[in-house]
Structures are given as structure tokens and as C-alpha cells.
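To keep things clear, I will list the structure first and then write my remarks on it.
For this view, one protein chain was removed and the others were kept in their places.
For subunit A:
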Amino acid sequence: MGASFVPITVFTILWGVVGIVCPIFAPKGPNRGIIQVVLMLTAATCWLFWLCAYMAQMNPLIGPRLNNETLIWISRTWGNPISNHTGA
């Protein structure tokens, strides 16, 4: 499928650290519970939100419909110079 290993690992580990590792090291005191909840929920919501955006694009069903001027600009700046021979 269209998923790649690197981004999924990087972001899952990133939010995993925030949501699982950091709460363990939350400072002791009356606010420890709150800090833990805050960290865990932040990680959960942010990871879920990233995951949905990623998965929604893993297997695109439609492609962007663009202006031809925009397409020429894309060719120039994002690579793939325009070829002159026929056949896309």
C-alpha cells in the first residue's frame, strides 16, 4: 500500500514519547495527575489528527484538478520539466 515506513514511525514515536514516556516523568506534586492527563490527551488527539490526514492521502481516489498555468509553475519548481513529445 501507499504508506511509507519513515513518517509513520517518526510521528508515532514522537507522540508516543509525549503521551506515554513524558507522563511517567511528570513532576511530583499536587498537579501531577493533571499534567499526565494533559500530556496523554495532547498526544492522543494530535496523533489521531495526523494519522487521519496521512491515511486519507495514502490511496488517493481523485487527483487535484489544476489550472494549466499552475501546472507549468509546478513543473518548473517541483521538478519534472515539461516534455515536448506527445503522450503524458
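Operating definition for what follows: contacts are C-beta pairs under 8 Å (C-beta built on N, C-alpha and C of every residue); 3 or more make two chains touch, one makes a residue touch a chain; residues count from 1.
Assume contacts and distances are computed from a predicted model.
> Quick one: find the hidden chain's UniProt protein name among "Eukaryotic translation initiation factor 3 subunit I", "glutathione transferase", "V-type proton ATPase subunit a" or "Ubiquitin-activating enzyme E1-like".
Answer from the record: the omitted chain is "V-type proton ATPase subunit a".
> Could you please point out the subunit A residues that touch the chain left off the display?
1-4, 6-7, 10-11, 30-34, 37-38, 41-42, 45-46, 48-50, 52-68, 70-72, 74-75, 78-80, 82-88
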